[in-house]
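For chain A:
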Amino acid sequence: MSANAMLPTAFSDLEPFAADWACESEPERYDRRLASSMDELQAFYDAIFPRAKAALDFLDTKDLDDLSDQELNLLRMLYSLSTISFAVDCFKQPKIPDSGSAYLRVISEPVP
Partner candidate 1 sequence: MGAGTLLPERFSDLEPFAQIWALPTANERCDRRLEATMEEMSSFYDAVLPRGDEIFDYLDTFDYPDLPDSAIHLVWLLCALSVVSFSVDVFKQPRVPDAGEGTLPITVEPAL
Partner candidate 2 sequence: MTIELDKLTQDEAAGIDHHDKPQPGTWTEAFGLGTGPVSLKDSYDPAFYEDEKIAVFKRSWLYMGRVDQLARSGTYFTKELTFLGVSILVIRGMDDEVRAFHNVCSHRGNKLMWDDDPRAETHGSCRQLACKYHGWRYDLEGQISYVHNAPEFFDLQEEDLALPAISCEVWAGFIFINLEETPRQSLRDFIGPEVGKLESYPFHEMTQRYVMDAPVNSNWKILMDAFQELYHVPYVHSKMNNPSGPPTGTDKVPFMMPAFRVFGKHRIYTSGGPHANEAVRSPRPLDDFFGSSFYGPVDAPEISGIGDGVNPAKVENWGLDSWQVYPNLDILIWGHRNWYLTYEYWPTGPNTHRFIWNIYFVPPKNARERLAQEQTVLSVREFAIQDTGAVDAMQEALKTGVRDEYHFCDQEVLARHLHECVQGDVDDLRAERAGAGEQG
């Protein structure tokens, strides 16, 4: 394990996506979705989806309020999977169709 690994060792295969997708907040995750190409979203989706159940089982053994940085990053990557899922499996584009300049800004969300 390299000194600066972002994820728990068992999920080091997802490491290439961690820098982009272990975002701290929903607005950051959503902005990342909008700034990504469909190829990027699809690649992330395809990489994490088959590993997501294992990640959930792993995280379920931990106390949510006492996660290590690596565990927290893994949790946040699962949030990101949720954030991008409509773009990948419904809209086929990062932005919601016909959403123009409309926006919904999350100003308060749970931590972690």
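Things to note:
What we mean here is this: a contact is a pair of C-beta atoms (placed from the backbone, for glycine too) under 8 Å apart; a residue touches a chain by one contact, two chains touch by 3 or more; residues count from 1.
Candidates were picked such that all candidates are chains of the complex that A comes from, given by their letters.
The model shown is predicted, which means the values in this text are computed figures rather than measured ones.
Here chain A touches, in this complex, candidate 2 (chosen among 1 or 2).
Across the complex, candidate 2 is touched by residues 95, 97-101 of chain A.
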